[in-house]
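A single protein chain has been omitted; all remaining protein chains appear in their positions.
Naming follows writing order (A and B), and every chain is counted from residue 1.
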Amino acid sequence: MKSIQLSQVTKSFGVHDVIRPLDLEIEAGQFTVFVGPSGCGKSTLLRLIAGLEETTAGQIDIGGRDVTRLPPVDRDVAMVFQSYALYPHMSVGENIAFGLKIAGMPKAERVAKARETAATLKLEGLFDRKPKALSGGQRQRVAIGRAIVKNPSIFLFDEPLSNLDAELRVQMRQELVRLHQEVKATMIYVTHDQVEAMTMAEKIVVLRAGEIEQVGSPLELYENPRNMFVAGFIGSPKMNFLKGQVVACDNEAREISLDAFEGRKIQVSAKRGVGPLAVGQSVKVGVRPQHFQVDPDGPLSVTTSTIEALGNLTYLYADMGSDQLLCVETRGPGFRVGDALRLSVNPAEALIFDETGLRV
Amino acid sequence: MLHTNRFGNLKYVLPALLVYTAFVLLPIIASIVLGFTEWGGIGMPKFVGLANYAALLSDPMFFKALRNTAVLMIFYVALPLCIGLALAAAISHIRPGERMALRMLYFMPYVMPSAVLGIIWRWLYNPIFGPLNQVLRAAGLGALALPWLGDFNFALPAVGMVATWYYVGFCMAIFMAGLQRIDASLFEAASLEGASGQQTFRYVTLPSLLPEIRIVLLLTIIASIKSYDLIFTMTRGGPANETLVSNLYMYQLGFELNRYGYASAVAVIGAIFILVVNGIVHRFLPTDGDSA
Partner (left out) sequence: MNTRKPADQLMRAVLWLFAILTVAPFALLVLTSLKSREDLLAGAFVLPARPHFENYVSAWVDGLFGTYFLNSVIVVVPVIVLSVVLGTLCGFAFAFLKLPGKPLLFGMLLVGMMVPTEAFIIPLYYEFRWLGLINTYWALILPQVGMSIPFVTLFMTSAMRQLPKDLVDAAVADGASPFRVLRYVIVPLLGPAASTMTLFLFIWTWNEFMIPLILVQDDARRTLPIGMLFFQGKYTIDIPILTAGAVITLLPIIIVYFFFQRKFIQGLTAGAVK
């Protein structure tokens, strides 16, 4: 169990900056998830920590020791790859024991350790099989076993579940969380799937274009996103963003007229505000689908264009012009395409962003 | 990838580079240097600047060799390309198993040592007891039973036909691979639009095979410039230099007349021709964004 500290870490390939100077602290024993769209640099950041890529500038400390120039093997880390990277010519046992073999452990000892590891992952019966003869879930387990057997202080996971089917993914998610509770190691997990991030992480790091957008617990990010990007990225279905102008604001409430609704006005509580606001300023109001109510007296009138009935929940979609769809979460049946509805917004839950996308 | 010192990594390439440098790269450089000298094989080469190259410009034998190479290109380049293309198109209508068997037969000469093929063909072409003339006489075409390789007019085409025979299967195999690469739905679309077989070939097959055609051109042109083994074993350049090509001229100058400097200049010109052809074809070859 070791902490990780990144100070001004930078990575460029040629003239292309993949990681901008970046600071980050990961506490010992924490389950941290790096999340972001593809190309945001999250995998590169993981590989920098693993030592598979060299930093262009900056310093990486693991457990208080500068490891910036150390090879992976001296960093006390183990990594699970997206493709699993099982050696195709080696059996399950040999795959698990390969790291120990390289470290010079005698054969009897490393086979015993590999067997023990295989047993904890319910792989005993497959010990002598080649990876080709395994199912996706089994391969995934072998890849994890290969990491566990080294007993590292830090586990690094690079989108390890993206090749599994949906059901197996949910199951493996829980197994990984359990694994974290058992081995009590520091874990970093990279994914582009915000559901994985929300369900597994103790701390989420949202990345975009090589920069950290926000760091926090899943609920912190959900409740208090720092900007439109985080607000839109975390939560499903996505938060709705409505363009408008500030009509009035004081310490209690803010009144916004919305462009897509003929200037109809809505009230937003000032309690969730984090910055100054001026009358006449252009803003965007962020409202999650569940924070609309179908309300005959509501100020916003829409016509439903699509309905997704999931049983417990129903999502209504309405055209707002310019290719934008408004998503509203409701309960119960009784909605039909083409219904004209009136909506109101829960003033305590709506968020306001300025023109640069920053929360205000 | 690896945090090892980059000079330490040289140990992986040095053994290979050492052998390569000693027996390929240095001789190439030496050849270029020798081309600027006069050297009989003993003592120090005498530097003569561009004199060898100047002499080449007025050397009728050299021009004879170039002319012969130009004629040989019909047999090394044009015929294999056209016949190979026609065969590949024809063969695509045949069942896969049979197609592979045919391909194997057509390709066979290409894996054989061309020097040995030259010797075999020398026998096949033999005017008295050669099987070719026996066939002609038996077919009542005794008038055509020429002394092929000894005939002033027919020696070069006779040698050339062997090259055609050698390269046809290779060209065909490249075009067959090219045809497989083409999306089958293109042909289906063409037939839905009512294109005839010839129209399909002209407007779909041919343009799609452009990369293969360029490769075949590159390889066969280079082969015609390099031609040596076959001709050496069939005619040694005769009769009366009717089949002389530049590499054969280089051999005669060097190893028979001991004019090593002049011979090197001939070799360098040949290598320059090849580099130029390479450059031209690569310049006009569509790059498919493949990382090289």
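Methods note: a residue touches a chain if its C-beta (ideal position, glycine included) is under 8 Å from a C-beta of that chain, and two chains touch if they have at least 3 such contacts.
These numbers come from a predicted model, not from an experiment.
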Quiz item: Quick one: which of A:V73, A:A119, A:V274 or A:L358 touches the chain that's been left out?
Solution: A:V73
Quiz item: Which listed residue (A:M1, A:A103, A:A248 or A:V337) would be found touching the missing chain in the intact complex?
Solution: A:A103
Quiz prompt | subunit B, residues in touch with the chain not shown (by the definition above) | solution = 1-2, 4, 6-7, 9-10, 12-13, 15-17, 19-28, 30-31, 34, 41, 87, 90-91, 93-95, 98, 100, 102-116, 119-124, 129-131, 134-135, 138, 165, 168-170, 173-174, 177-178, 211-212, 215, 219, 222, 226, 228-229, 232-233, 247, 250-251, 254-255, 260, 263-264, 267-268, 270-271, 274-275, 278
Quiz prompt | Hidden partner chain, residues of subunit A it touches | solution = 47, 50-52, 71-73, 77-79, 81-85, 87-89, 98-99, 102-103, 146, 150
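By our rule, only the chains that are shown with their structure count from here on.
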Quiz prompt | Where subunit A and subunit B are represented by their mean Cα positions, the distance between them in whole Å | solution = 59
